[in-house]
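Worksheet for the structure shown next.
All protein chains but one are shown at their positions in the complex.
Take a look at chain A:
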Amino acid sequence: MSDIASRVKAIIVDKLGVDENEVVPEASFTNDLGADSLDTVELIMEFEKEFDIQIPDDQAENIATVGQATKYIEEAK
């Protein structure tokens, strides 16, 4: 697993209180990991802080799974 992927996973485990094994690339924040709309906003903010990037709202809307988050951050870095 890439460094970015493992840091993304750590944030999700911490913020959503889920088991590490559940945080697979295809897992959806809302459908699989129990996030509500506020959790999702918080996750995006944590990604921005951890990776020192800006994720505009219109692009944040397209980040719904663990894999999409990792991919977005890898491309933004």
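By definition in this document, contacts are C-beta pairs under 8 Å (C-beta built on N, C-alpha and C of every residue); 3 or more make two chains touch, one makes a residue touch a chain; residues count from 1.
Keep in mind that, in the parts below, contacts and distances are computed from a predicted model.
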| item | value |
| --- | --- |
| The complex's invisible chain, by UniProt name, from "Transport permease protein", "3-oxoacyl-[acyl-carrier-protein] synthase 2", "Co-chaperone protein HscB homolog" or "1,2-phenylacetyl-CoA epoxidase subunit A" | "3-oxoacyl-[acyl-carrier-protein] synthase 2" |
| Selected residue (touches chain absent from view) among A:Glu22, A:Glu42 or A:Glu74 | A:Glu42 |
| Touching residues (missing chain, whole complex) on chain A | 15-17, 38, 41-42, 45, 48-49 |
